[in-house]
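Mind looking over this structure? Questions follow.
We show some of the complex, not the whole, and keep each chain where it was.
All chains are identified by letter, namely A and B, in their written order; residue positions are counted from 1 within each chain.
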């Protein structure tokens, strides 16, 4: 199953499934690193949480075979919520579920609909967690990624290039959390001692956005 | 990493199976990760439910039984349970008078319990939640409020007793909030814990160092301090606890000296003795005590101190009979 060559509506269920596979691989590969980042300013479980959630999501999607991109994302979100626990479970779960709902029932959607869906998802994260960019959370990767995606699409780039820009922005956003003092989540309890460490959730967000970029590039 | 486990992936399921064997009076659903009283739901009684990450045993599973929790939802190690899991437990212990969720104040726990509460209410179950936040280590640092630590055990015991007396849900929830408002905690660590899947200690400490203000998930503390005798550890903890909750001479308190997992009981008694002396010097009356490993951070060595300002009602509920794997007294 390849992505549809139709550049007007490149995002179908297969695309999201390929993203899920790429994201799961990336999370598996980097799980130990994510847990390591969660050690000095957290509770040393972020990689384990993400790994458990994405493996479960992949299994759920294989079993239930959802047929629209929206349905795949909703199922991923539901599975993350019910298997991850912790802070990242409801947050990533909400992101995926909101995005999926936003995509509706359609078989395939164009790039700007994916962008809108992701924006709804990221808004959901901000709403649920009450954090803003600069608080040293996953939003510090997600929000710049979304802006880069939007800007590139508005500037006429295709989805693959726009997602590549988003991935770069997410990675930079994650790295930029290092000097920040955490204001939300577990790390915020450390006060000034949270400074000097990269946020694990922002780092996993960058992985997930990079997986989108990889999917679009390989499908293109 | 030196642990008596089979594999990091299976610790929670493996230990729940062991719990089921050790305590046949409990109903342990290993698959759904739900532990409830054998006689749940108790008709006409408010259900008392708590949950959170595993690795703190006996919290919460060891407090399921008459006079305390009706249900516990153990998450993965240091990871809050999922909404589905909490919903499942809520349904199993609803005796028609509603269910109280006792939640420790962590982003993840709060969000998952909120989602579960919404799901339960959508199914017609009355749910109230109280959020325990007693850790003074991070006061003023964050808008997230204090973390929930040792006071959780006290809230579970006292609310459990009230529910056993057939108090209605709103009154049990108000009581829970009263206990929370009157409890403060702080902890220190002599060693880090090791999360099984992380395979290495969360942080490292020198031979003559301790961490002050640690979290119950092995989070590093507010600051590092040179290792000092038990007497000074007690003073450091009590000073900060009482700075956050000033008490008048003559007030009555419960002191809870909790081991973090790898600390021998003998050492906890030594700390209690020092705490008692310091309370006495401040003119406070040490009315009740609890000393032991009641809320661990896996294999961390260290202790936490919780002080609860008692009133007569709380004391009577504290004294009420309880029969659980980890806390038992009185005629139940």
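Definition applied: a contact is a pair of C-beta atoms (placed from the backbone, for glycine too) under 8 Å apart; a residue touches a chain by one contact, two chains touch by 3 or more.
Owing to the predicted nature of the structure, the values given are computational and were not obtained by experimental measurement.
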item: Full complex expressed as chain labels with copy numbers, beyond the one copy shown; value: A x2, B x2
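By definition in this document, only the chains that are shown with their structure count from here on.
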item: Centroid spacing, where centroids are CA-atom means, of chain A and chain B in whole angstrom; value: 33
item: Residues of chain A that touch chain B when the two form their complex; value: 35-36, 39-45, 47-49, 52, 81-91, 128-129, 182-186, 188-191, 193
item: Residue numbers on chain B that touch chain A, as the complex places them; value: 8, 53, 75-85, 106-108, 111-112, 115, 135, 137-138, 141-144, 147, 195, 197-198, 202-203, 215, 217-220, 222-223
